[in-house]
Structures are given as C-alpha cells and as structure tokens.
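Questions regarding the structure given below will be posed in turn.
Heads up, one of the protein chains got dropped from this complex, but the rest are sitting where they should.
Moving on, here comes chain A:
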Amino acid sequence: MIRFENVTVTYEGADAPSVAGVDLTVPEGELVLLVGPSGVGKSTLLGTVSGLVPHFTGGTLRGRVTVAGRDTRTHKPRELADVVGTVGQDPLSHFVTDTVEDELAYGMESLGLAPDVMRRRVEETLDLLGLAELRDRPIATLSGGQQQRVAIGSVLTPHPKVLVLDEPTSALDPAAAEEVLAVLQRLVHDLGTTVLMAEHRLERVVQYADQVVLLPAPGAAPVVGAPAEVMAVSPVYPPVVGLGRLADWSPLPLTVRDARRRAAGLRERLADAPAPGSGRVAPPAPLPQRRPRARRFTLRGLVRTPAARAQAPASEAAGEDGPVAVAAALSVRRGRVEALRRVELTVEPGETIALMGRNGAGKSTLLSAFVGMLEPSSGSVRSGGAVPHRTEPRELIRRVGLVPQEPRDLLYADTVAGECAAADQDAGAEPGRCRALVSELIPGIADGIHPRDLSEGQRLALALAVVLTARPPLLLLDEPTRGLDYAAKARLVTVLRGLAAEGHAIVLATHDVELAAELAHRVVILAEGEVVADGPTADVVVSSPAFAPQIAKVLAPLRWLTLGQVRTALAGAR
C-alpha cells in the first residue's frame, strides 16, 4: 500500500539527511508502528507519506514514495487527501471548523462528495468512533481523548486507504489513550485500513502492531520485523519487554497477558527475594523514610527530624521544619466549573508525589493554586510558608517553582545564555548559577543556541534549570514526560531523584504511570476536582487497572513496580 524506495530526505540548511536510505513496504491492512529515539526522523518519514514532506516543509526528497500507486512527487498533499488521512500530535491545530459534525464533513466537502454520501458517512463515523452524543458540541469544549477521536474521524470520512498518525496518544491520559487505540484497532480489523503510526509510549501501542519499523539512529537504515523480534534489539522498549529481556523469555512478551502467563516462575523467585520493605515497596530513591501524612506520630517525628534537617535544601524558606506545602479544604472555581473541591494535601520535604487522574480532573489547577496563579474560592493554600496568591512573584520563586506543561512558556530570551542570565537576575542569584545547573542537568548545550531549536528533553531541562536557579524547596512539574523518549525520560528520572535526595519536595502531575512508579513515594488520584485516593505508590497503584504500571500488572499480587526494583532483587537473590 505504501512503498518507500531508497528514500532520503534532506532539509534545507542541514548538513546531514534526516532520513536516509529507507526501503520499505507497508502491506495493505496492517498496523505498522514506527519507533526510535527522538530526532531520528520519524515525523519526517510520516510526512513523506502524506506528501507534506517535501511539498509543504521544503527540503529535498530523493528516491520515491508511492501511496496506493500514486507518486508523492507528482501529487500534492491535497491530491492525496482521498487516500491518506493524517493526524498529528496536537488535534487542536488540526481543526478547521467549530463543531464536531462540521469537522467530520470538512474533508469530504473539500473532495466534493455528494451531499447524501456525506450525510451517510458522517452518521457512520459518529457511530464508529462513539461520537454520536457529541455531534453538536463545539470542539473546544471536548476532552483531549474526544478531540483526538474527532481528529481521527475527520480524516476517516473520506475513506482513506492509509491513516498516518504522529504520536496520537502522547498527550492523553491512560483511559483516553485506550479509547483512541481501540478505535484504531477496529479500523484495522473491520475496515482493512492501513495504519502507519509513530509513538513514544510503546507500552500503550506495541501489542497492537503487526510490524515494527525501528529507526535506530538519525540517518541509519531502518530495522523491520515482527514486534517481538524488533523489540529484542531496540534501544527503546516498554517495561514489559524489559522484564522479558531480563528474564530471558523468548519470544519476548509484548502484552501484560503474555508476560503474566510466563511469569509464574519469576513470581516464585521474587517471592523469596527480600521483599521491598515490610509488604511495601522501598522508596525508589535513597531518601529519608516516608513521612506520615498527619504529623501526629511525635515519636517518629523526633527520630526523623535531625536527618531531615541535614538534608534540607540550602534555602532560607525551608529552614523551618514542617510541610513544604499545604492545601486545606481547597476549592477553586474556574468560570462556572468547580475545578477543585475541598482538596486536602500536605507535601513534606524530600517527598515526591505523583498527581494522577484523567484530563480535566484538576491536576494542573492544583499546581496553579500552589504557585498562586489561581485564587482559592474557599479553603486555604500555603507553599513554603507563604500564601502564594498574595506573595510577590519575586519572593515566591524562592519558595516554589513550577515547570509548566509547555516548558517553552517559561523561556523568553533568544539564546540559552541569555535565558540563564535573565534567570540569575530574576532569582537574585550570583551570575552563572543557572548556567551551571544547565550543564549539570544536560551536558553539551551550546550557549548561543535558540531555546526553540532544542529538543523537547533539552528544553525541559533548561526550563527546570531556570526554575531551580531560585532554589525553591518545592518543585512542581506539569506533565514533564510529554513528548520525551525513553532516554530523555530516564535522564529526567535521575535528575529528579537527585533533587529529591537533596531534600526538594517534588509534585508531578502526570499521565505516565511508569514515571509515577519510578519516582513517586506517594500517589494522589484526583477525579472531578476531588482527591479519591492518597497513599504510598504501591498501595494506590497496584490495585488500579488504569494506573498500575506494567511490571505491577505482570507481577501482581507481588508489589514490585519498576524494572529497576526487579533487577536489583534478582541480582541480590543470585
């Protein structure tokens, strides 16, 4: 259905090709997954299928790409619109109209289909994607998963033979991602649509793939094969594959179900291994023991205090012993919506908390309240001993720092060096502190580079450095792993563990269950603005179908959460 013949793409001004020597055939009706680290040219390769590369982006394409027999060199994207449907990572930049029904019809209108055909297909697609209830709704009012489904639906109505998806689930919470993937599977199975998809979150998608195309490095030739074979050699792999590699299972399991069926032996070995804690998984980082939520156990408090003091960050604000942040019966209204309802949350120094819950559950709102961007409608909030919305920003950044969902929002300067200088000035720090932090977090960033040209991971590191320049004892991160590949994620985990060990309290709002399992001591689940679960990570996560990491699902009822824990345990048992 799609043929790449010796395809090489070079963008203007680049000295090396982004994609080189790709020879590949995607057969009809298959779901092909494109994997690889960031920056290997996955998006470029996807772009060649719809003709946007090079017709829209510029650059030169050598070789040949044909889709359903049409050569993309002679066909512009608009002339391929009836055979290729493209959906990008951000559905909002895809929508042309304002309501669901119009959006579904838009592509067909452009192609000039007859009105009765359009009407029929819109109804069919509404049913196929479960959007019938939403047909009259303005798109702006939909949730992330619904928007992504509308985006897919909008390219499905012209009945394309090929669907090209660039990271369709990375911005979605686990449940919404399932929703989208279920739809894709239905398309492949029932309609015989060919799907070519790139995705970082392999744990979500790899089991659905018929074939995996691995781009190991920029400009390297792709490795093509069955998912299990490719995963055995891939530098990027989901935790369940990691477990399979660790236990030398062959063929590698791709789903939790496969792995569970093999894992009986492993479970026995691990049951004998020194269990992590007394029925509780040890905190992933070397850390002062977990503090009780309410500080009534004075005895434990007394025992702990000296250690905690020693590890308190070198910040004036954290000098006082006690919780770094407290939300008491906190309610926040956004417009007519009660975004938070009587939330109780205490953050102790050195503690890492993962805030989870579906899109719109109030995670970002809670973080915003901690930095004073929103005022409580009732209840109270304190961070670093101050009332955030009544504190001067200049003062507040010494008490609490937030890295927003889009790190770019924090960056104004046009070079990394300029950004660092501004950060030092904002924080009243000695010149060079921010730059030193940047080099520590992610070595090898040149001074003169524009923040826009950094990769997602580098940009996140820069924003993190900017925030850390003021040495806040409380660090908040909103969706930090969005768009990060496994390598960048692993670096982030190391950095955050280091910060936690220094005594920083960290609160992460995230959909990434694997990240939460790696980092968090405590998980707080929000739903409709209320705290519905709050406890040690293992307690909350193991029993939850949506928030359990893969390792926990495989090894349940044992309470192992991450590959690292299993690896250490096995090494110790040997």
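Throughout what follows, a residue touches a chain if its C-beta (ideal position, glycine included) is under 8 Å from a C-beta of that chain, and two chains touch if they have at least 3 such contacts; residues count from 1.
The definition used in the following text is that contacts and distances are computed from a predicted model.
Chemist: Using the UniProt record as the reference, specify the protein name of the hidden chain from among "Heme lyase CcmF/NrfE family subunit", "Energy-coupling factor transporter transmembrane protein EcfT", "Caffeine dehydrogenase subunit gamma" or "ABC-2 type transport system permease protein".
Modeler: "Energy-coupling factor transporter transmembrane protein EcfT"
Chemist: Give the residue, chosen from A:7, A:20, A:35 or A:118, that touches the chain omitted from the document.
Modeler: A:118
Chemist: Touching the left-out chain: which of A:356, A:371 or A:386?
Modeler: A:371
Chemist: Among A:229, A:426 or A:528, which residue is in touch with the absent chain?
Modeler: A:426
Chemist: May I ask which residue of A:240, A:355, A:386 or A:402 touches the chain that does not appear here?
Modeler: A:402
Chemist: Looking at A:30, A:101, A:348 or A:534, which makes contact with the chain not pictured?
Modeler: Final answer for the missing-chain contact: A:101.
Chemist: Tell me which stretches of chain A touch the chain missing from the display.
Modeler: 50-52, 55-57, 76-82, 84-86, 88, 90, 92-98, 101-102, 105-115, 118-119, 122, 135-136, 138, 140, 154-155, 158, 368, 371-373, 392-394, 396-397, 401-402, 404, 408-412, 422-423, 426-427, 452, 466-467, 470
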